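Note that one protein chain of the assembly has been removed; the remaining protein chains are unaltered in position.
Then we have chain A:
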């Protein structure tokens, strides 16, 4: 893979040769920006095409440098950017978004990725318009298989994604699923510090695993697998299965117990029990569990996930089309419940999930999740009002209608 070229140049001035870093490659010489995709706390993402005959389209993620006054200064690259750059440079898998190159230019970092026309958030959203209609079962199956395949690759390489959610799962126009946004990803094989220290809160709350909600400091691949389970549920029901409200950090910067989120999980999954999850009692927030209001059913440790599952796959399309997701059947439930297993040690790993009968029963799983589909999903919205990747949009300059904290490709739902 070709990555950034750069070098120091000595501007020849006799008295003091001032040394300055200058990129050997200029972004605008290599790419033509054709639109603005999204912005976030990290910076902005642009859509681009190559100027040097590079095939395909690209998404260029421009990291915002920290601003000190009016003049942009080198302030040191954030640790998360360093991680993302290093990890993306190593990773190579069909179900993980491909890094094309990194250009370090003008105090900014430009990460050039292959472009993906869709993402799961957008696809799920499309199925709620104008009325709810289910994502075809073959598509769900293919998406899940590819997603798990990407996770298996990451986990076998000791990479935790830590922020899996529909908005971060890209889908190309040829139906290939690509795990994207490794901005929070970390290696878990040799943490010099506990993986917990440093970044206190990880994973969008709706996809956050129960052990994290209960204060666990041990990050394991099981955390990603819970999120995969939540995504599976969302592909079926078209809304987040555990849509809690985030408790904000208080002024002392202590991490609050996410009561509402845990409550949402308990409402469907029942209360976790130490019989089924032996380590439960050693969770820092264990005592909080007794304060949750469980319904009669949940109090006894009963889960209503099965009920949730069957009513979901049978409920769609009140009008003409038959409720197609019913074909996902009992194996779909088994996979879902094994992913949404409370005990992280018993939760399905990506490796075992790929062997699940869900994928071997019924139609063969396609590597193209759109196979056999007649319709085409709407393309990613690309705005034209910011095409200047270099100067016009000085970082920190807010622009109308685009709050600066939106994550890439995230749009308002419902």
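Convention: a residue touches a chain if its C-beta (ideal position, glycine included) is under 8 Å from a C-beta of that chain, and two chains touch if they have at least 3 such contacts; residues count from 1.
Operating definition for what follows: contacts and distances are computed from a predicted model.
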{"item": "Undepicted complex member, UniProt protein name, chosen from \"RNA polymerase II holoenzyme cyclin-like subunit\", \"Cytoplasmic tRNA 2-thiolation protein 2\", \"Alpha-1,3-glucosyltransferase\" or \"DNA replication complex GINS protein PSF3\"", "value": "\"RNA polymerase II holoenzyme cyclin-like subunit\""}
{"item": "Options A:75, A:174 or A:355, residue touching the unrepresented chain", "value": "A:75"}
{"item": "Listed residues A:37, A:104, A:266 or A:328, member touching the removed chain", "value": "A:104"}
{"item": "Touching residue (missing chain; options A:27, A:59 or A:91)", "value": "A:91"}
{"item": "Missing-chain contacts mapped onto chain A", "value": "1-8, 10, 16-21, 23-24, 73-77, 79, 82-83, 85-92, 102, 104, 107, 156-159, 186-187, 189-193, 198"}
